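I have a structure here, written as structure tokens, and I will follow up with some questions on it.
Heads up, one of the protein chains got dropped from this complex, but the rest are sitting where they should.
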Amino acid sequence: MSSSNLRVALVGSTGYTALEVARLLLTHPSAELVVATSRQDEGKPLSEIHPMLAGRCDVALQPLDADVIAKSADVAMCCLPHGASAESVKQLADAGMRVIDFSADFRLSSLETYEHWYGVKHPWPERIGNVVYGMPEFFADEIRSADIVANPGCYPTSAIMPLAPLVKAGLIDTDDIIVDSKSGVSGAGRSPKLGTLYCETNESISAYAVGTHRHAPEIADLVERIAGAPIEVMFTPHLTPMDRGILSTIYVKPAGKAGSVEEAVRSMMSLLRDTYSDQPCVHVVDHLPATKYVAGTNHVQISVRPSGKRAVIVCAIDNLTKGASGAAVQNMNVMFGLPETAGLLM
Amino acid sequence: MSSSNLRVALVGSTGYTALEVARLLLTHPSAELVVATSRQDEGKPLSEIHPMLAGRCDVALQPLDADVIAKSADVAMCCLPHGASAESVKQLADAGMRVIDFSADFRLSSLETYEHWYGVKHPWPERIGNVVYGMPEFFADEIRSADIVANPGCYPTSAIMPLAPLVKAGLIDTDDIIVDSKSGVSGAGRSPKLGTLYCETNESISAYAVGTHRHAPEIADLVERIAGAPIEVMFTPHLTPMDRGILSTIYVKPAGKAGSVEEAVRSMMSLLRDTYSDQPCVHVVDHLPATKYVAGTNHVQISVRPSGKRAVIVCAIDNLTKGASGAAVQNMNVMFGLPETAGLLM
Amino acid sequence: MSSSNLRVALVGSTGYTALEVARLLLTHPSAELVVATSRQDEGKPLSEIHPMLAGRCDVALQPLDADVIAKSADVAMCCLPHGASAESVKQLADAGMRVIDFSADFRLSSLETYEHWYGVKHPWPERIGNVVYGMPEFFADEIRSADIVANPGCYPTSAIMPLAPLVKAGLIDTDDIIVDSKSGVSGAGRSPKLGTLYCETNESISAYAVGTHRHAPEIADLVERIAGAPIEVMFTPHLTPMDRGILSTIYVKPAGKAGSVEEAVRSMMSLLRDTYSDQPCVHVVDHLPATKYVAGTNHVQISVRPSGKRAVIVCAIDNLTKGASGAAVQNMNVMFGLPETAGLLM
Partner (left out) sequence: MSSSNLRVALVGSTGYTALEVARLLLTHPSAELVVATSRQDEGKPLSEIHPMLAGRCDVALQPLDADVIAKSADVAMCCLPHGASAESVKQLADAGMRVIDFSADFRLSSLETYEHWYGVKHPWPERIGNVVYGMPEFFADEIRSADIVANPGCYPTSAIMPLAPLVKAGLIDTDDIIVDSKSGVSGAGRSPKLGTLYCETNESISAYAVGTHRHAPEIADLVERIAGAPIEVMFTPHLTPMDRGILSTIYVKPAGKAGSVEEAVRSMMSLLRDTYSDQPCVHVVDHLPATKYVAGTNHVQISVRPSGKRAVIVCAIDNLTKGASGAAVQNMNVMFGLPETAGLLM
């Protein structure tokens, strides 16, 4: 790679989103992974904890020292758990780095909402409400100049992308939106837990965190921020026996009384097509999306169909790519003036 | 097996529900598979088209001749496609056999609804509205004396079991019920089709037949028949990368305005517990059901949780067992005065 | 169930083999689970740690006290890890119980081999070489009167069943036998570990413990014990993305020089057919076995094919059933004079 490459530091390297960042950077034409940190595995090559990187990436794991990292890298991708993440983000930002934070620590507008749902004191409350949400489709200008970008949650991405434009255009009722989401198991992380063992999740689908998942307030917050109107959203996540992918099936009521549901659906499809016509990653399609159609890519597929009195929106993303690391690379590209989809499988 | 065993004929033997019938009968203490028919594979042993039966079942495939079958068997399990099924059911019934029909041909109350949704002329319209629906939890008395039993659809089973008692008790609104169902691939049958190839469905979840699936009218029809009130149900099926299982996530509004959603959910759980307290196959549970918890069994797990203004019902069944062949064996047991769960994995 | 049922104690209840024992006993006509022990979860219902038992089994977990258990149960199924297991087996036997031990502690003939491969001091060395190996196909008489039965390992079952008769009959060379085995993930147990997380094993096949797996000496030991001749076996296990099943592909050389490989294969098939003609669980088949053909059952499918100068034996079992808990129930049936396949899905 050329010496003029953008130098990327991976902060927190053991999880699936970290691996996905490394994987994407391997083919990025003008960015390069130069630093990877880990508490437990200091000194080991990154490829030892992620054997698919064998022979492809020889970065050695180092401890998280913000000042040291700031000397070697231009941007940090922070893949730490919430709470812990905000502290590191602060240190990295104080050391002068631009940071993309994968945690939920800076995504919400309100400190109270954060502390209520995440059950922790926020380590850097001043920045709440003051960090851009890393969805370039809506916030590209702020991202361009941001010091910190809050990388979106996976489920929220699959819900906000279709809902925000429809709410903004007044095409759907805002008080009874149901988001039924199905996620691959990688969304549950790489820490060994009974619930994500192969034999617990394989050949099984289950709902979890019904009525209590932290991504519900994130969806509502962002749709309101983008569309300017509060919504009521009921969100049910499901664990699905596959590695990757989120399919959100969203039940909405067409606003107003005029016209048939079929007409309303056509208006929605048309509005979504217009909204995303210039966006390289979002595709409004006639077929019904499947997670396989977007697996390993940063693409989003959206379609809308009538069903009784409601419209059913189906949205598919890859939870690790557009739902996490791909979005982070896209954000990085925007922050540093690179082509928006560089390094992404397009 | 004893010579006094109930003798069962399998009519249409190549599919997954037929295999499941054969599998269950192998361990049934007092019923026995004695006939299996197939158009294409006449003369072959059943175990040649289902190699898991090798050494376990030596029935040879024969053509479908109702009079011949009636001499060898006491009851026919008819696993043919809709339309074709009704004709064979008529022949078998005319030959004096009692028949359990796996198709949709006799499930609906109304000929018009049937012909509208299935797009065929019904070959035996006189019997529409005049055949018991094979759900012993609600229709045991009629099943006991029935000549023909319409075996329930897989998705409908997962929706009717929780919805019917709640509607009957007036605990939920009837005009905005959303059923979001996720099924294993075996529900799509064993005919080679692009859409059910391993590499098309593995690692992918997708919605299909949004707003147009034939099980929507079956759910509505049966809930109305059991509960005495019409409902509006929006039904979205999904293809899930697993062999077996249906998980239905059902979004309902508590009826009336008094009390919190939490209280309404408690009332629903309590009513469902009472309804099914004597039923050996239905379990109202505190944990969130997963399809794995009922895989290979005739059991149903149901739970209800609050989420915003709605209650979320989660119901898990095995689509091939309680959703098809297990229910058929249960119906057969009731029809012939055997213990209701004989031959089922309890 | 009747009060004259055989009363079974499950010692060590949290793993997959324990669940499989419980599942099988639910449909056993004359045995019943009456005790289940667990160190961590004392007092909880067994169904809380295995939610598929909800509403089906209400045994509460109790601590392992051999004298207490001996008063309530007739036989103990001991599902503890090696080393720990031998100690408990001793206590249970001392308390007068008959015990089926799932661990490797009493499988091998030689103390030295055991201590070399398992790296622990054996807590009850006197019994080494003095406990029957629980394979009723070869040791039914000893099992009938045994106080302790060493339940076979999963991989060894899939190798011993085809190899022992062929070696005994002198049909194959004994010095270059290659066993390439593929197992479902349940064989790796239910303790949360990185290597058995869904996203580590799904969509991947890998070899492990090449040249170092403890089941290699078990295969050699038992083939020698049954066939009376030492063999050299090279054993390579693989982790396969499925819940259950072992497929062993075994490469052998026909003994002697006379005749073609095709003829040798016919002799092998014929000998295996004769050997197992009266065995209810072993099927020598013309088709190539697949693990799906035996999933959830106690059946074994074996076939032999020519390939170049060698014969290829393919043997399929379910690792949790015939490879563990099903064999244990079969052993129990033999020990207590019940029909050999009672409670097994036949």
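In this document, chain identifiers A, B and C correspond to the written order of the chains, with residue numbering beginning at 1 in each.
Following the convention adopted for this analysis, a residue touches a chain if its C-beta (ideal position, glycine included) is under 8 Å from a C-beta of that chain, and two chains touch if they have at least 3 such contacts.
Since this is a predicted model, take the numbers as computed values, not measurements.
J.: If you put the missing chain back into the full complex, which of the shown chains would it touch?
T.: A, B, C
J.: Consider the whole complex, including the chain that is not shown, and state which of C:K44, C:K168 or C:K292 touches that chain.
T.: Reading the full complex, the residue touching the unseen chain is C:K292.
J.: Which residue from A:I205, A:V294, A:V312 or A:M335 sits in contact with the chain not drawn here?
T.: A:V294
J.: Check each of B:A54, B:A104, B:L171 or B:V185 against the chain that is not shown and name the one that touches it.
T.: Of all options in B:A54, B:A104, B:L171 or B:V185, contact with the hidden chain holds for B:V185.
J.: Name every residue on chain C in touch with the hidden partner chain.
T.: Residues in contact with the chain left out: 176, 178, 180, 182, 184, 200, 202-208, 210-211, 232-236, 238, 240-245, 247, 249, 251, 288-293, 295, 305-310, 312, 314, 316.
J.: Just checking the interface: what residues of chain B touch the absent partner chain?
T.: 16, 185-186, 190, 192-194, 196-203, 241-243
J.: Against the chain that's been left off, what residues of chain A make contact? List them.
T.: Residues 23, 26-27, 29, 51-52, 54-56, 203, 283, 285, 287, 290, 292-297, 299, 301, 345-346 of chain A touch the chain that is not shown.
Here is the rule we use: only the chains that are shown with their structure count from here on.
J.: Centre of all protein Cα atoms: which chain's centre is nearest to it?
T.: Centre-most chain by C-alpha means: B.
J.: Per the centroid of Cα atoms for each chain, what is the distance between chain A and chain C, given in Å?
T.: 45
J.: What whole-Å value do you get for the distance between chain A and chain B if each is reduced to the mean of its CA atoms?
T.: The computed centroid separation for chain A versus chain B comes out at 39 Å.
J.: Out of chain A, which residues touch more than one other chain, so two or more?
T.: Within chain A, residues 200, 202-203, 241-243 contact more than one other chain.
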